[in-house]
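One protein chain is absent from this view; the other protein chains keep their places.
Should a chain be cited, it is by its letter among A, B and C, assigned in written order, with residues numbered from 1 in that chain.
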Amino acid sequence: MLYREAGDFKTSYIEDNQTFPIAFDRYRYYAILAISFLILPFLVNDYFVNAILAPFLIYSIAAIGLNILTGYCGQVSLGTGGFMAVGAYSCYKLMTAFPDVSIVIHIIIAGGITAVIGAVFGLPSLRIKGFYLAVATLAAQFFLVWLFNRVSWFYNYSASGQINAPERTVFTIPVTGPNVEPWAMYMICLIFAFVSAVIARNLTRGALGRTWMAIRDMDIAAEIIGVNPLKAKLSAFAISSFFVGISGALFFAVYLGAAEAGDSFGIQKSFIVLFMIIIGGLGSIFGSFAGAALLVVLPVILKLIGADFLGWPTGLVAHIQLVIVGLLIILFLVLEPHGLAQLWRIAKEKLRLWPFPH
Amino acid sequence: MKKTLFAAIAATLVSGAAMADLVFPSLSYRTGPFAAGGIPFADGYADYFTLLNERDGGIGGVPIKVIECETAYNTEKGVECYEATKGEGSLVYQPLSTGITYQIIPKASADGIPVHSMGYGRTSATNGRVFEWVFNYPTNYWNGASIAVKHILDLNDNDISGKKITLLYFNGAYGKEPIPTLEALSEKHGFEFNTLAIDFPGQEQKSQWLQIRRDQPDYILFWGWGVMNQVAVQEAANIRYPMENFIGIWWSGAEIDVLPAGDGANGYKSLQFHNVGSDFPIFDDIEKYVVDTGKAAGAGDQIGTVLYNRGVYAAMLAAEAVRTAQDIHNTADITSAMMRDGMEALTMTPERMAELGLPNFGPTFQVTCENHGGEGLGAIAQWDASATKWALVTDFIAPDDEVIMPLIEADSMAYAEENNLDLRCN
Amino acid sequence: MPDQVLFATEVVLNGLMAGVMYSLVALGFVLIFKASGIFNFAQGVMALFAAMTLVGIQNGQVPFSHLFNAIFGTKIHYFGWEVHSVIAILLTVIVMIFMAWAVQRYIFQYLIGQEPIILFMATIGLAYFLEGVADLMWGAEIKTLNVCLNSDTCLPQGINTVIDSVTFGWFGYGFFVDNLDISATIVAIFLVAVLVIFSQYTKQGRAMRAVADDHQAALSVGISLNYIWILVWSVAGFVALVAGIMWGAKSGVQFSLSLIALKALPVLMLGGFTSIPGAIVGGLIIGVGEKLFEFLIGPMIGGATENWFAYMLALLFLVFRPQGLFGEKIIERV
Partner (left out) sequence: MNKTDVNKGSDDYSVRSVVMEMKNITLRFGGVVAIKEISFDILEGEIRAIIGPNGAGKSSMLNVISGFYSPQEGEIWFRGEKRPWLKPYQVARQGIARTFQNIALFEGMSVLDNVMTGRLTHMNSNIFSQALWKGQSEREEVENRDHAERVIDFLEIQHIRKTPVSRLPYGLKKRVELARALVSEPSLLLLDEPMAGMNVEEKEDMSRFILDVNDEFGTTIALIEHDMGVVMDLSDRVVVMDYGRKIGDGAPDEVRNNQDVIDAYLGVSHD
């Protein structure tokens, strides 16, 4: 018996409202936190952080952001890459303009700037719905990338249009630039991802979250029971973009170190983040992490198996990888359209009832 | 199966350095929008090293191991490849993408592994006083722009004032590289300079070519990559632009770029920093030792194509740098730091190239502590559609250092200042 | 001044032609969306897949040779024969029909009744899958596409000299029109005509329209949805082949062909996801709009505006007319 709920009673609404109402879940959650914060930093190496952990955490933040918009508020967006670029370029401009201010503050402000831009591009959502809106968000994607490519002020007039992250420190430990220790890179990503997840969880389980979900499930009914659709949709766009902007800033400053709008924040980014939340589970914070993990780790594993283990030509492996990722997406949708999070939920329900199935 | 797989994964993650071989990571791209250009290069790169292993038993008796890693021309995958292979004792990185180069430069500098971006990447890395670990010999984009203009000067008895030159370019970091150089040159030579950008992927270039039709520039310089190349050549032929006045950079001058346009492409020119064609003794050896023994990386039908040759050339320069390093440090089993020394002392002479079975294959150049870019020579090749062959139509031309060196100085110094670097070579 | 007008006219003319090329891709989207409510993101990859298959068959390539070679250590690449274009096209159509059947049988049959976004995601998965399969089957290198009836009559390219010389006689300025674009226009007109005849005058076509109007009603009169959907995917596969040929003839057949889907999306926004005339008129408007903007405004703001301008144009249009070009005003009900 994995789950023992008997005797796990709640005596106040506060207790009933917490994120993990079941004690067992809560302990597991604390255990994962302890491992990630206290143990992993001492174990990680360069490859592990650069190839898996850092992209996983950063994509998780982007996925949380997009999940707020798409999973909770029901507005499909294909502009994630563009909004990540806003975060990256804002962060770059702030880093170079105010070198003495902490990078953490820059990243947060970059998120704020992205939130404003996101809200502006969210305006059409009041008139345009469904796939039309999804396609319309591509306008943001293409326009923003074009803008960052075109206006040299954004990349400080450098000859090539590349932006490079100079070295910045947190408590004298470098977190950007070439001399970052793997554990430092991991920790800053982890802290941002953790805080983002907690904030997103709080927002989505409260009044704002219900507003968004009401709009998602039935916008007309939501409006009639008193939800202001303008406020609901724009807040979803803004808050979603805030997280996406933070992930973009981290992606550029901490992870890549150098970036170019079209190359690093192209439409592929928009798609990959969308895959993450759909495979992970729409409307689930856990799903954002699960989807990001799957899509970051899967190609690495496939590559290890194909190229390093079987010794097949890398091109062939890359093609097979496409086939497998495509098949997996389809398989997931066929087996469980609501993603990994739903699979997890079902598994949990089964465990709770075990050994008495229904 | 499970266990061994797990071991393989663990091995990659922990990556204990096995120093027995000379390790060359090959960050190739055999998928994605630029696969068509990435495949022949990667094949050439691998085949040359295979040849050295098969024929000579490696370099200086030490066998060579090429670790290929697929980047799909994608910067994140490039970073992953770098991290996955750097612990294997990698001697030099050739990232094959300007984006990946920019990402790797700081990392590799911190890790002490040289980066060689041959004809791409960060141009100002030529300044060895700032960029200790980065090399971009034999030439770079700014040199390319200058060489193209020099060629135009040659065609016009050194007077091109009042002529119109338009740069048609990939709207991204790579395409924007030559703009400052061309602006400086336009000031110097008095030609009228315009730019036309094409966004990725560049399948639709109607408006750009209609503008060209309207503006009637005397020459078009072209910085394109991927499908953009094929479409541009096709559109130029369509509007009946005189193809001999249409000059592409070396990444826009392969067979695959001109073949789809058929006869229309006849006369199209491109810059090259190495020779073209399969008429070199080395290719007989590759046929004999690599293709015929079934060890070729590809189907073996790419030999002699421009991009295959470039892969061979890149591998050859790397191998020569290893030899130089072996001589300097008097050991066959070199490290990446020794590799850097070898690269910094690399000298390519006509004699040496002839010895290697590549007579007149590339320009002669010499790398020094201050100059990581060599002399920057390049040549012009022209496409003969009836023979379906590229051929060099000029000698290797030297760029206009008077214009380029100050630009390089300024850009590299800015980088040094931004990153608080001390200058070397004093 | 008259020169400017002539140039602008030329741009408009070429914009219209480019628009036809966009419409060719958009048509495939509309067909599937209308009949099954699936927003088929894989349409672009289907064009790539079709074109690669066509070239592969033409050149006598051995399918999956890279995979075979890697597994068995063999070195096979070509059968050593060439196939006539017409036969190759027919064979490719058969492959596309097989693909349609497989897509219906192995994907969408299991997804009946799912939300549109789930179906959309499935097509993205399909896009990945098809792209990988296309590369595995035929290799990722660029291929030249020649569709020829015999050794003399192939798809023509280059400036149309007749139009050039005739208009030169009128204006002292010859208009540039690409032969390939003219062929594309003719093919597009022909294609639309065939589609209209098919949907109006054949039993299958009428069934297709019935399904598009109302699934339940169609079911109740005994139309097999499964069969219709396979049919629709086959037709969309055929449209993809046509688009693939036209675009592939221009740029060679390679990965980037799959990105033409991105050019079709603003067309769909403008014309509506369910309207065939919308796809055509939308394509023309987008074609002309983006070319004119790039030509007139582009030089002032640095050019390369086409990618985003098409979307912005469609976006602006939709903000003022959410029902699209040919849609009826939506009355919301509760």
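Operating definition for what follows: a residue touches a chain if its C-beta (ideal position, glycine included) is under 8 Å from a C-beta of that chain, and two chains touch if they have at least 3 such contacts.
Here the structure is a predicted model, which is why all the values come from computation and not from measurement.
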Given A:32, A:221 or A:346, the correct residue touching the omitted chain is A:221
Mind listing the chain A residues that contact the chain we can't see here?
12-14, 17, 199, 202-203, 206-208, 210-211, 213-214, 216-218, 220-229, 235, 239, 283
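Please note the rule applied: only the chains that are shown with their structure count from here on.
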What is the shape of the graph in which nodes denote protein chains and edges denote touching chain pairs (line, ring, star, complete, other)?
complete
Per the C-alpha means, the centres of chain B and chain C lie apart by a whole-Å value of 35
Geometric centre distance via CA averages, chain C-chain A, whole Å
33
Where chain A touches two or more other chains at once, the residues are 146, 149-150, 313, 315-316, 319, 322
Contacts with 2+ other chains: residues of chain C:
135, 140, 302, 304, 307
Over in the complex, which chain B residues touch chain C? Could you list them?
30-33, 35-36, 39-40, 171, 195-199, 201-204, 206-208, 210-211, 213-214, 226-227, 230-231, 234, 237-240, 256, 259-262, 264, 294, 299
For the complex, give me every residue of chain A touching chain C.
76, 124, 127-132, 134-136, 138-139, 142-143, 146, 149-150, 220-221, 224, 267, 271, 274-275, 278, 282, 312-313, 315-316, 319-330, 333-334, 337
In the complex, chain A touches chain B at residues 45-48, 50-51, 55, 146, 149-150, 158-162, 164, 166-167, 177-179, 255-260, 262-264, 266, 268, 300-301, 303-305, 307-309, 313-319, 322
